[in-house]
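A single protein chain has been removed from this complex, and every other one stays in its place.
Naming follows writing order (A and B), and every chain is counted from residue 1.
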Amino acid sequence: MESPAQFTVDEVSPSYWQVTFGNGPVNLLDADSIEQLADLVTRIEESPGLTVVVFGSANPDYFMAHWDLKADRARVAAMAPGPTGLHPYLDNLVRLSKVPAVTISAIRGRARGAGSEFVLATDIRFAGDRAILGHPEVGLGSVPGGGPMARLARLAGRGRAAEILLGADDIPAELAERYGYVNRVLPDGGLAGFVDSFARRIAGFDKTAVAGTKALLDWASLPPDEEFGPGLAAFFRTSGRPENAARVRYLFEHGLQTPAGAELNLGRAVGDLASSLGVARPSPGRSRFGPANGSTPG
Amino acid sequence: MESPAQFTVDEVSPSYWQVTFGNGPVNLLDADSIEQLADLVTRIEESPGLTVVVFGSANPDYFMAHWDLKADRARVAAMAPGPTGLHPYLDNLVRLSKVPAVTISAIRGRARGAGSEFVLATDIRFAGDRAILGHPEVGLGSVPGGGPMARLARLAGRGRAAEILLGADDIPAELAERYGYVNRVLPDGGLAGFVDSFARRIAGFDKTAVAGTKALLDWASLPPDEEFGPGLAAFFRTSGRPENAARVRYLFEHGLQTPAGAELNLGRAVGDLASSLGVARPSPGRSRFGPANGSTPG
Partner (left out) sequence: MESPAQFTVDEVSPSYWQVTFGNGPVNLLDADSIEQLADLVTRIEESPGLTVVVFGSANPDYFMAHWDLKADRARVAAMAPGPTGLHPYLDNLVRLSKVPAVTISAIRGRARGAGSEFVLATDIRFAGDRAILGHPEVGLGSVPGGGPMARLARLAGRGRAAEILLGADDIPAELAERYGYVNRVLPDGGLAGFVDSFARRIAGFDKTAVAGTKALLDWASLPPDEEFGPGLAAFFRTSGRPENAARVRYLFEHGLQTPAGAELNLGRAVGDLASSLGVARPSPGRSRFGPANGSTPG
């Protein structure tokens, strides 16, 4: 029996598709997602009249939560390389970024970890003002595997990429926009309409001009394929370590991969976890550089 | 008989020049512009005391509208390569970006297509708050030819470059600033004074320090020359196609290349054109990702 479709394609017209992602209550990515996305990318590559594809989620709180930490590691590890020669998890993202059509993420809700890696592989990211992006991986003891070091450094600059990846905190939509992580933030209720208008505009353009311009932009701006493999290897090497077990267990005990609980404010949960492990407990009065009142920027 | 001068040089001092562009009611770029700019770039290269050059327009509504769609294609195609070995249209821009003086665009009004390519080839872009930048080419069926894929991706990041180039819409000054397309936006009435003060400051600096610093910045930040040729080849290949004729005709019928009409809001005209061709007519209620009220970001 086939697994249920996670990517639902609505062919609005031959030149314009809307793809809706859905997988469980928080939209996790798993081994099935990899296989189904591979097929979808191929289908996009092979559609001669297609100029624009919008990716969204029917769940307003979760665009794509992140990788399913309960996914079958052996099945994923055993997957055969895709056309680029990369593991299919990466092959999907690398090929998606090069399809001869414009790809747009319409981000409502949370897109962290693998969800962030997905939106970073699309060309354009528009976010609702309640969206949250981020990379919690380092807080769980893993190196992010899907290329955010390569992509965020080029979008947001090294300093802000370092803050996002090594701070492993939630990045609310407004900050994501300031950092160049997303193109623009729209009022949550207006996001779908704005993206639809933008996509229909491109859908009316000539495919040759769209694909030719995009190919040159890809050449100028995509990281070389070689930059991705080492990241996934580092993820596989670090994500299953016994050292991480307590961190992962803590988060599952606090609601990880369920719609409420830790998943809502995962950045904070990852910070609480670091404290709970007894390392470097805050003693805010201690800083030598001035008053330490812990206030956050506006 | 020589064609009238489009670039008027005011040598404020040996270290500071102001160049004013003017060509018809909307400041189009054409074959004469290419030849005259080549001479001007050489003159800048060969002026030992020059440290700063400001480019502006006497027309407050049009800095440089775009390439003249009625320009003589055969004459342009037949032009001999410039010193870099590139077609002189590109050779001008590549050489301009490397002159041993600081170049500044003071952008009032519209700078689209080739006008945007010009300002992207200068070092610094200051814009009045009524300025409009953009790349409508894709909406007319052409690949932009003067290197904006290479330059915008490095200034604004891949995502925002994709939005600008593939959305082919107007980018108002304030958004251009947020995207890094221009350095800063100034009140329109204060632009000239601000730029003049900034330029006089540099004009008082030591040429060796200015040119030496700029050469290292060029090395760190300019796209390789090789990235430009394929874009112009794609422009020549796509811009004259019969498929584009209806689009170009529509825009001329709506006032293209005249001071009023389509030229004022070319981004919108290009969008209307896409709809008028009957592709992917908007049906705003249809989006699956949430309410589609078409509101635009603030």
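Observations
Quick note on the criterion: a residue touches a chain if its C-beta (ideal position, glycine included) is under 8 Å from a C-beta of that chain, and two chains touch if they have at least 3 such contacts.
Everything numeric in this text was worked out from a predicted model, so none of it was measured.
Taking the complete complex into account, A:149 is the one of A:65, A:149 or A:262 that touches the chain left out.
When the full complex is taken into account, the listed residue touching the unshown chain is B:203, out of B:162, B:203 or B:232. The missing chain lies against chain B, touching residues 10, 12-13, 15-16, 18, 20, 54, 56-58, 60, 102, 106, 108, 123-125, 154-156, 180, 182-198, 200-206, 208-210, 212-214, 216-217, 219-222. Contact between chain A and the absent chain runs through residues 137-144, 149-150, 153-154, 156-163, 165-169, 180, 223, 227, 230-231, 234, 237-238, 241, 243-244, 247, 270-271, 273-275, 277, 279-282, 284, 286-297.
Everything below uses one rule, namely that only the chains that are shown with their structure count from here on.
Inter-chain centre distance (chain A to chain B, centres taken as mean C-alpha positions): 33 Å.
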